[in-house]
Every structure is written in structure tokens, then in C-alpha cells.
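Have a look at this one.
Only one protein chain is missing; all other protein chains are in place.
Let's look at chain A:
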Amino acid sequence: MSISVLEHVDGSSQYWTPTTSLICSVSGPIEPKARQEIPQHLAIEIIFRPASGPSTTREKLLEERIRAAVTPMVETFLHPRQLCQITFQALKSVGQYSHMELNSAINAAFLALIDAGIPLKSVFTSVTVSVDEDGRKFVNPDVNRLQTAKSVSTVAFKISTGNNTLLLLHSDGSFDESTLFGVLELAEQECVRLSKEFRKLIAEKLGKDFIWKQPANLKN
């Protein structure tokens, strides 16, 4: 993952896993079109562009799921009548299975929103877990594992000390209740681990952005 990869937008990030890669850009708060304007709070527009071809209903569904995860995490009441535009461009994807793209998009959105300085309520991260026929769980599965998985879940958590809450859960396949709670447990650990990585990355970015120390030539 990397942050601030684009120059002409307020915030951007790139996030990749072995199966997917995408760039996220955030512009906001900007002036909305008249029909997008919401009097009380910030409007959020999410656009997902696929790796090849024009966007289809598949991308519409992805946008809807990303919106479900991202919207409650943005402090929307701070910017009434404004718009925040979050655009994703997939660079690499695995065909029909959209789980990994959803996962990458949520993580990329968090980094890009931080980069753009949009006020957020909390840190949020996401992870995909697949469960195969023997009940083995794999974090961020590859194409073969996705293909042969008995069930696949994408889980996003809102991370705050001692109180992580479930932000989004999207599972399909065949599974039972105990499997699902097992997946949630594993996903929470992974999300917490990922949030620490994000923290490191953001610290690095801040270190580059701002000159905290007095420049050498101004000393004395």
C-alpha cells in the first residue's frame, strides 16, 4: 500500500494484494451539483471503475457495498452542502469474484480519506476470509482458493481501543453460524493488525508532509 500517489486530487492511495490492485482518489469537500447537495450533511459520491471495459451492474453493487462501509465512518455533519467524491480505479482484479476488490477498496478509501484530511470518526480496516471444505480459513485468498472456497466473507471493522465494532459483513457460499463467528474472530484480529500497519504508513506520510524540525539553515 502507498499513500499520496496522485497529485491533482486532495487525497489518494494505492492498495494491493496478490490478487487485486487499485488506486483510490478523494476530492473533497467540493462544490456539489445541485441534485447531489444535502442541506444537513456532506454528500458522498462513490465511483468504481473496473480494470477493463466499462462499468456494469457489478460495479454498481460494489459501489453500494463500499458506501455502506465508508459513509458511517465520515463525520458528515461537519461539511453540510458539500460533496466528497471517492473514485476507485481497479488495476488488477479476479473476474467475477468481487470480494477482494471490495476489501481493497475499503482499505484504500480509508488511506485516501486520511490523505485528503476528511474528518473521520474512527479507523476502519477490512479483510477477506475464505473457508474451504475442510474448514480451514485463509486470509486474503488467492484466485484458486476463491474458486474452491465453501464460503467467502469480507469483513470491515471499526477499530478503536478495546471496542472494535463490526462495520460490514458480506458472506456468501455455504456456511453455518459457528463458522461465521470463527471468521469474525479471525477477521477482527487481522483488521487490528492491519490498522497498526496503516498507523505506521500514516506516521511516515506525516513525517514527509510537515517539517516538524527546524530546517538546518535556520539554526542559530
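FYI, a residue touches a chain if its C-beta (ideal position, glycine included) is under 8 Å from a C-beta of that chain, and two chains touch if they have at least 3 such contacts; residues count from 1.
Definition applied: contacts and distances are computed from a predicted model.
Participant: Any idea which of "3-dehydrosphinganine reductase", "Ribosomal RNA-processing protein 43", "DNA replication complex GINS protein PSF2" or "Trafficking protein particle complex subunit 2-like" UniProt assigns to the chain that's been left out?
Facilitator: Checked against "3-dehydrosphinganine reductase", "Ribosomal RNA-processing protein 43", "DNA replication complex GINS protein PSF2" or "Trafficking protein particle complex subunit 2-like": the hidden chain maps to "Ribosomal RNA-processing protein 43".
Participant: Could you tell which one of A:A68, A:L120, A:V139 or A:V192 touches the chain left off the display?
Facilitator: A:A68
Participant: May I ask you to list the residues on chain A that touch the chain which is not drawn?
Facilitator: Touching the chain left out of view, chain A contributes residues 57-58, 60-61, 64, 68-69, 72, 98, 132-133, 146-153, 156, 158, 165-177, 180-181, 184.
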